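Structure below; questions to follow.
With one protein chain held back, the other chains of the complex are shown just where they sit.
The block that comes next holds subunit A.
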Amino acid sequence: MEHVATPSWAMFAYLVSGVLFILALRGLSSPATSRSGNRYGMIGMVIAVVTTLVTHFPTAVNPYSEAPAAIEHGLQTVPDFGSFGLIAAAIALGGGIGFVIARRIAMTAMPQLVAAFHSLVGMAAVLVGWAAYLNPQAFGIAELANLVLSVDFGNASATDPVRAQLAQAMGGSSVTIPGVAHIAAQSCIEMGLGIAIGAITFSGSIIAFLKLAGKMSGSPIMLPGRHVINLGTIIAILGLVGYFTMDQSLWVIGVITLLSFIIGFLLIIPIGGADMPVVVSMLNSYSGWAAAAMGFTLHNSAMIITGALVGSSGAILSYIMCKAMNRSFISVIAGGFGAAPEASGGAPKEQRPWKRGSAEDAAFLMKEAESVIIIPGYGMAVSQAQHALREMADVLKKEGVSVKYAIHPVAGRMPGHMNVLLAEANVPYDEVFELEDINSEFGQCDVAFIIGANDVVNPAAKTDKSSPIYGMPVFDVDKAKTVMFVKRSMGGVGYSGVDNDVFYMDQTMMLLADAKKMVEDIVKALAH
């Protein structure tokens, strides 16, 4: 029954794997070191898994534990190879599924894949929390509270022979029944929080996945009084986690789990598609905190270090995303951004003149240009135009045109989404620039080629204080000599629902078509 303390070599091994995880993230500071960083991560994981399997090899009660030899050698338990086989099968099954998914997934589907993976971490945390609740001895979190029964014999013992005998048999007026399992209060809080965060991660990620995969409308779903409902639910969960330390009935942990699933769902449905980079980062952070909470329960340094790393990583990414949209984290979480404008269908906006260009016009202008800056956005990902775009850049470079790519921090549906797509299309990463590094170059640039982006080039963010995107850092494309805007139609506006003055500028040429088709046509026209 008693918990065997983790041997010190195992604690050291967990520490080593924690350090390797730190190195895995450290490697990502540059693409050159990133691949070895990833390998450190894998080694760290292998160390953690092997250490756990060795220190917690499945055992079963020795069927011959009564035999003299077994007693003599202390063989009350024997290795349970059946259970070990099951564990190995579980790893092989999960690993096989994961590996196949990782091989087959399209790079454009990366945001939903990451959301789906987050949901698995969340669910795993819930399952581990429940397992710890049901079998606390195995996790070493059971307190063996001795149950003390007191019997008041009064003075009766002198006169009543039966009671006197009983009192004598009990050796006094009280009896102690040893070993009633009870989970330590501190572990209850850690476990309760771990389950709650895990469940929120799970259901929130499922919604994020459905929205990102287009299986559910990306537009916000607003429930009346949702702030009150959400706040009430969160307070109820925290209250129940506190109550759990006193009453460890099944219903308490059941209700905590259920409410957490519901709140995860409620928190994400009012958040619109354009805010998904923040949501995905936030859920990334939650999955880390869930792992850390479980690490506290198990006193495992690898889990705590990892949880802290992942938790802060997600939090920093959320912060970067919010800053790049000039929105507060609270306003993103409160949701509702990008909802259909209420006045739609009312008076149509005044029609302003704009110019439409053809692929041939675009090809001619770019061939004559000295420098072209390409600004990709989510629309490029949707139409899978990255390969055609790189072809176009290759042709232009042969013509002696300097080609650069400019990426806004919130372009796409997750942090760094555009960079991965361009890398997939073999665009060298030293041609790809961040907002602050390239924004000053638009003044000298001949052509700004905007493909599938919109809000990130909207000058309203700089000038119009009433605009919902006011204050968001944007590309100064209006300084470029010519702006080419690849867009499916004039009707659609960006996710913010704001009209874009760039459409109507004198130097702007609208290229209305599917992004991929337009770029392919330009490549053809360039060949002539």
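By our rule, contacts are C-beta pairs under 8 Å (C-beta built on N, C-alpha and C of every residue); 3 or more make two chains touch, one makes a residue touch a chain; residues count from 1.
Keep this in mind: contacts and distances are computed from a predicted model.
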Chain excluded from display, named as in UniProt, from "Iron complex transport system substrate-binding protein", "Sigma-70 family RNA polymerase sigma factor", "Assimilatory nitrite reductase (NAD(P)H) small subunit" or "proton-translocating NAD(P)(+) transhydrogenase": "proton-translocating NAD(P)(+) transhydrogenase"
Which of A:49, A:75, A:235 or A:490 contacts the chain that the document leaves out: A:49
From A:183, A:240, A:256 or A:310, residue that would touch the chain that is not displayed: A:310
Positions on subunit A contacted by the hidden chain, ascending: 11, 14, 17-18, 21-22, 24-26, 28-32, 34-35, 37-38, 41-42, 44-45, 48-49, 52-53, 56-61, 77, 80, 83-84, 86-87, 90-99, 101-103, 105, 107, 110, 113-114, 117-118, 120-121, 123-125, 127-128, 130-132, 134-135, 137-139, 186, 280-281, 284, 287-288, 290-292, 294-314, 316-317, 320, 407, 409, 414-417, 419-420, 423-424, 426, 428-432, 434
